[in-house]
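Heads up, one of the protein chains got dropped from this complex, but the rest are sitting where they should.
Coming up: chain A.
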Amino acid sequence: MKKIFLTPLLALSLTACSLSGTQESALRGTGDLGVIIERADGNVLIVEHSNNEILARVEGLGDLSHASVVFSRDARYGYVFGRDGGLTKIDLLKQRIDKRIIQGGNSIGGAISEDGRLIAVGNYEPGGVKVFTADTLELVADIPATALADGSKNSRVVGMTDAPGQKFMVSLFDTGEIWIIDFSDKTTSEPQITKFENIGKQPYDSMLTPEGRYYMAGLFGEDGLAMLDLWHPEKGVTRVLDGYGKGEQPLPVYKMPHLEGWTVADDKVFVPAVGRHEVLVIDQKTWQQKDRIEMIGQPVFVMARPDARQIWVNFAVPDNQYVQVIDSETAEIIKTIEPGPGVLHMEFSPRGEQIWISVRDRNEVQIWDTATLEHLYTLEADSPSGIFFTNRAHRIGL
């Protein structure tokens, strides 16, 4: 089953790297680099999107199912959060692991602080948040989540993002809370934590507006989203799209949707419905539902092109061979494409003229032109999942 694909180029660069280490001496920037997770084998690929190339494969990162990546503010290092609780700092220029620790038993994602000095990880097991120094990965704070009613363990933590004011935001899946974890007091490593309870059942993921004002958690256990205005946290958490599927029998959700970044276009927010084959459109001025767009399956990622003119959507099994593109102005589907089985993630180039799509069961990353909606290139990768470009380094909430 397991195939190892090495493009000639990759093989070359690996050889170059291992033989002489000359990679270091060639001056280059990192603004067009990125990381692709190879899910099953615990490897990552370092890629460059100016020339659509794989530069190197870095091995030995453990269980990378559900892995995500954030970047240092100099965009030289990527921090990879692995399922097995591994936190790995990768040097994109030296193309190797700079530092790796096992910080928990089971983690879901992390964030980097606005000043670039802290890395926070949200853990399922043991449920809580751990915070590390970004340069050496030394533990700064260990914050257990609320214990479950039966005392057996702590709530799992999801929806970790950074927020302005040296803050991290998280949601607690089992106990239905949103927390603001504030590290702005530089005299202590103890954060100040503000907790919002009863925000709704089973928040599964979250997103933040590009300016860092609104934090929104999607709810799995009920129809709706929980929103916090970070300019006015004293107003508390409000509910958006309450009961959006009222009276309808929900469809099975074979994979949890994700909220990544804030998909705002033309004053409209696009979010995946849960248990419905729909993308929901919220009017950002009134926070009321404006539209429901019928899709081919259960949406997983709903992502706006950087210019917000198009929305790209992928799906849970058994429809994960498709991607649909929505016109953000008319809210109509303009094209359904079929990259192949196991489309797991998509990442736009920084200005959005291309999108990279990981197609797990084809062992491919496909590069598509977003203007013509045509497939341009294919890179070979082993069970690719998440794709992360370094321009994330400079965006709030990513």
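In this text, contacts are C-beta pairs under 8 Å (C-beta built on N, C-alpha and C of every residue); 3 or more make two chains touch, one makes a residue touch a chain; residues count from 1.
The working rule: contacts and distances are computed from a predicted model.
Going by its UniProt record, the hidden chain of the complex is named "Cytochrome c55X" among "Cytochrome c55X", "Acetolactate synthase", "Phenylacetate-CoA oxygenase subunit PaaC" or "Putative ABC transporter ATP-binding protein".
Contact with the chain that does not appear here is found for just one residue of A:D63, A:D91, A:D242 or A:E380, A:D63. Checked against the hidden chain, the listed residues A:R76, A:K89, A:R156 or A:R392 yield one contact partner: A:R156.
Check A:K255, A:K290 or A:R395 against the missing chain and you find that the one touching it is A:K255.
Although one chain is not drawn, the whole complex shows that of A:F71, A:Y124 or A:Y244 it is A:Y124 that touches it. Listed for chain A, the residues touching the missing chain in the whole complex are 39-40, 63, 65-66, 83-84, 106, 108, 124-125, 156, 173-174, 202, 204, 220-221, 252-256, 317-318, 342, 360-361.
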